[in-house]
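Have a look at the structure below, then the notes.
One protein chain is absent from this view; the other protein chains keep their places.
Now for chain A:
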Amino acid sequence: MGKIWKNLKANIKREKLLTIANVFVMTITFLLLGTLIFVISGSQTALRYLEQQAQISIFFKDDFSEENILGFKSRLEEDGRIASVKYVSKNEAFEIFSQINKDEPVLLENISPSILPASLEVKALNIGDLRVLAEEFSQVDGVEEVRFFEDIIDRFKFWSNVIYIIGFVLVAVFSLISYSVIIATLRTTIHSKGIELEIMKLVGASNAYVKNPLVYQGVFLGFVSSFIAGVAMVMIGVIMKLYNMFDYGLTFGFLPRLYIQPLVFSLLLFVFLIFSGCLLGLLGSYTAVKRYLKY
């Protein structure tokens, strides 16, 4: 272990500037990757939150009796496309309205429960059914108006997708740059150690003896860069915890019921980044050794 560390230090010292450039570029890559994962998870958590809110509100005409509304509610509850239905009576609507406008007594004086319509708040199992359901509801007798959040959710989804695509492209581009920089660094090491490697070969060094230090160097560069980015991610996790952001936890689309606390999430991300860093370093160094070390 001492020998490996000694070799590593000597190589890094010899190519100080190239090493710094390498760590810099790779750190940017892993910062982008970590941030992208945070953004994806955050936006998916927000999307899930939006989906869990009342998605369709059906407002009824004043002459449509409560009995009729409740009958309609029962029919909706049997519909396989619907997750839940909640009845909001005129009085409950007034209470909600009063709560929202509690600082405007003049407005409240002029409003009575009879003015506000009774409504049903409907959540669909699949957000894609919202438009069809809304059209069906609007054709039902006694329905005054149907409002739904499809536009907001659609817009949110669109911009989330734009962020994902830009993020992935950035991560891919920087991964490629990092990979190339690792190869360039190790190529310089191989060339500068040309005579040393030749002597080692002639006095009976095994392939592994010559190649391993170069591979360790690549892995070390990946490790240092991903460690720096990982620490930044943990700091984001700590800030989220301090400001009680995403208190309920962060989630991913493909893990429907799993919510992870931001701090735990950032620690998992730290481990993931370290793993990715070492892997990128390993791949880069293997390529450099294969391409430039004629052994």
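The working rule: a residue touches a chain if its C-beta (ideal position, glycine included) is under 8 Å from a C-beta of that chain, and two chains touch if they have at least 3 such contacts; residues count from 1.
Criterion: contacts and distances are computed from a predicted model.
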_Record-based protein name (UniProt) of the chain missing from this complex, from "RNA polymerase sigma factor", "Monovalent cation/H+ antiporter subunit A", "Sarcosine oxidase subunit delta" or "Cell division ATP-binding protein FtsE"_ = "Cell division ATP-binding protein FtsE"
_One chain isn't shown here. Among A:L170, A:M200, A:V234 or A:L268, which residue touches it?_
A:M200
*Absent-chain interface as seen on chain A, which is shown*: 3, 195-196, 198-207, 209
